[in-house]
Structure formats: structure tokens, C-alpha cells
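Next up is a structure, given as C-alpha cells.
Apart from one protein chain that is not included, each protein chain of the complex appears where it belongs.
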């Protein structure tokens, strides 16, 4: 694998998931693979799970890891031809090439501004690293995608399902802040798979990017959508059409035990209790959010492993 | 050992101190013990000595270490049943369980607010990690205790004493800021030992938690208390009764060479020169503060070693 910026960079999904589940039983099996290799993790935004799980994954493979909070250094310039007499001190062209001198793989987290759809869609930070770095890039959540999370989600569903074709529902939830669509986007892309029966439910106005949801069943009636669900992935996102806006905070969309029934509850975390989902769900055996978080390590480890094998 | 949140978690104190002194001569003796084990260090507050000594201790044992400044991520929620529509983004229930997926041991530093005695006494941050994490917890200074420091102090006294039962005096000192009682509390607990003759001296109004000082000689006359002292531990703390308040900044309580005489001077550091203690003391051979700081590594290493052995 040459990079992992989007799910489609992964060529053998089914095999990767199977191997991840095996790796979990023996996480240090490939601890020589990363010997004398360095992962540089660049955070333009805060992180807890992604930071720890990706760092752990790299170390499980024997890699050295260097973590940089980019904002503690200085502002990078992404514009072409800019006269840099303002707030930006270094151009991404130099930064990406320079960091590539010290890294065998670079992982990047850079959230969207949520003010301009075209800017966010262009994935300027992530794609600039892809363009100018001379080593493989891993997406640790970008403006529009979170493929490491989606791979962990797929591993989790694969581990826990007893059905050939489980029904998976992605259900929008209210939230006090405007959040990106990245997790929802990548989850939908990952679940568009012959072995999953996917439904999305959200209030009107909360349609995701239609290129991503093409062909997916969308139902504005949450109750109806949840019927017969095996897995319910709950997530807030801000409006895509009315870009970056909060159109509803309707508490009726919060996930409850009554609505969930026997389905497994999924969420990428962090989650706001009693806003996105009630305590009863998170504290029940149907919640698999901790298993999901655990699988972040093995998702990252599979991605790093495949990249290391291709170096 | 299942955790080290308070001194009493340590079952064999005398043996632990002896072993720490031996370990110091050969700090890498157990460098295989922590192989493929990860320590996650969580800082809710600033740290220099604790950060470096604990990280070094873990690495001496062959562990991997991941350091997280929690405040750089987001605010955690500790309340039960809270509707999380405010400033907190993730509940400790999830955070502690999730971090446990990536860690074999979690170390936590979380200072008191010093505004509400009951809140601080409940040790909400530390105890929430103990409650919800699924791996052992190490206290890197909590609201009311600093047991790693106290263990290092005990090692230092043990190394340097020539007497069977040295006289140890804990002497309050002035300070411009309201400081926690944590270091004093743990030192007093650690010194309540048949082999130590402990006296506390402080101005009226600065009594520590009486449950901790029960049976310990307390003397409001510093000069009198210091007579015949072998070790003088100087430390400021804010009032426990008039909780978190500064009642005195009387410079007469500053430790001087004249007061100290031939006794060894101890302090946990950082220390404000010429406020807590005069230069002449710190710059003399009687100061053992650097030896104390060095012993932080071996205190932490003994604690981590005993926890690793019990995993």
C-alpha cells in the first residue's frame, strides 16, 4: 500500500479485516517489520484515541514514533505563489519534504473549517502532504474522511456479527457543536459492501454528500429505520447542504435503550452522554464502543503493516 | 501490586526501599520485564520531575511510554448522569476504559482545585480512573497525595541516615501561592513508621488533615521543633481548616542555615529560593534535594516493577 488517505487505498478489505482479527491475538508478531523505521504523527487538531492507538500500533510493529502538535510550532502556508509576509512562516512544500527526511511514514490529522465546502472538499492539508511529501501518508482524520476509524468499525462489525448480511443503521444525533461529516462519510463508504444492509437515518437537511451516499437507503423516520437493526452507529454531523450549520438539536433524535432494542450500539467517541445517547445505552452490554476503540489499534497496525511491506 | 494510588498500596515498604537502593546500582537489571508493555502518562497538570523520572523508570524497565497532556485534547466529564451539552466532550467512563485498551498501566496527575474540601478529598479524577480503567493506576500526584514523592523521600532518608531512629521534622514554609497539602500528607503518612521520630512544625491554622497526623507530635515553635533534627523536610501548604487559603506568609518561617544546623535539608522541588529556604541552605552540602529528585526514578521504577510483576 502506498498511502492510506481514503478507504479505497485499501485493496483487500476482507482479508485485511480477517488479518486484523488474527493480529489482535498476537499483536507483537511483526515487531521486526518496523525496525529502524519512523512514524511522524502530525496533529493540526486534538486527539486522544487516534493519537494513542496509532502510536501503539506503530510501536507494536517496532517503529519509532515522533508526535508533533503542529500548532505549537508555527502556521503553515498552503497557497501557491503566496507572498508570505503575514502569519504563515513555512510553506507546506518545504514542511512536507523536510519531515519526509525524518520519517518513513507521515500520519496527519487536520479537521475541516466547516465554513467553506469547496475548501474542505479539496482536503488542502492532507492532499498537500500527499503531493509534497516523499513518503507514504496516513489519514488520521481529515476534513472529509476518517478511514482509520471506518476500518476499526468494519473490524468490529465483522467480529461481532452472527449474520451473513447484518442490518447496519447510521443514525444522526443532536450535538451542541457543529461537527464534521468525516466519520459518517467514511463509515458509509466502508459499509457499501455486499455483505452489509445499510440504512441512514437523519432529519431533513442533514443529507451527507450525495456522491458518498449514492444508492444507500435513507429514511427520515428514525423509528422506522431502526427496525430489525443489528448494529446502530450513532453520530452527529453538521449540515452538508447548508454547509457546516446546525439545523436541529432535537433531543428526540438521541439514541435510547428503547429505540435500540437488541441492536449493538456503535460510536467513534468521544460521545456526549445524554445528548447523543442516553447513559442506559452506553452502560449496557449492547454498547460496543470500547471494542471499537480497541480495534483502532489493529486497524492502524494493519495499515502501517501494509505500508511498511511496500516500502 | 494492583495499583499505587496511596502509600498503603505498598505492602512491603522496608524491602521495597532496600531493593530500590540496590536497583540504583543496576537500573537496567529488569529491562525485559516491561517488554511489550505500555505506560500511558496522563497529565491534567504541569510536571517536570514526575514526568521525566516516571518516564525514565518505565523505560529502564523496557516499557513503551506515551505521554498525554489531557488539557490539549478536551475536557472530561466526571459527573454521573450529566446531560453533556456544555464544555465537557467525553465522560471519564469512556476515557478510562478506552485508554485502558492502549495501556498496561495508566499514571495520572491531577491537582486539587483547593476551593472545596470535600471535592478534593473525594479524589474524583484519580478515583474515577481507578473505578473505570481496567488496568492498574499509578498516582503521579493527586488532590491529596503524592505517594511516589513520599517513597523517594523514604529511600533518601534510608540511604543517608546513620541512626536507627532519626529525628525527622516537617517544617511549613511561606509561599506566595496557595499550594496543595498532597506532598505533606504523603510524607507524614510515610514517616509514621517505628524507625522514624517525626515532628511537624507549622504556624497555628496550618494543621493538616487530623486523620493523617493522628499521633504525630506537632509543635508551633519552629526553633524548638528543629532541635536535634537529623532531616528537615520543608514544604509550604495552604490551610486545611480554612480550606485552600493562605493565612500567613511570615518570612520568619523560611528555612535558614542557622536554623538547620547539621540536619539534612529536604524538599520535593520545585522550590522558591529565598522565600521557602535561603540560598545558603540549598547551596550547602546539607541539602539533599538533588538526591531526592534522583530517587524519584527508583521509587517509580519499584512501583512499576511490582505492578508489572502482578500483571
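Note that the chains are named A and B in the order they appear, and that numbering of residues resets to 1 at the start of each chain.
The definition used in the following text is that a contact is a pair of C-beta atoms (placed from the backbone, for glycine too) under 8 Å apart; a residue touches a chain by one contact, two chains touch by 3 or more.
Keep in mind that what you see is a predicted model, and the values were worked out from it rather than measured.
The chain that is not drawn here is touched, among residues A:55, A:77 or A:230, by A:77. Across the entire complex, the residue among A:1, A:23, A:57 or A:99 in touch with the chain not shown is A:99.
Those residues of subunit A that touch the chain absent from the view are 36, 38, 40, 64, 66, 68, 72-74, 77, 81-86, 88-91, 93-95, 97-99, 101-103. Residue positions on subunit B in contact with the hidden chain: 27-28, 31, 46-49, 51-53, 55-56, 59-60, 69, 176, 269-275, 279, 282-283, 289-290, 293-294, 296-297, in rising order.
Quick note on the criterion: only the chains that are shown with their structure count from here on.
With each centre defined as the average position of its C-alpha atoms, the distance from subunit A to subunit B rounds to 39 Å.
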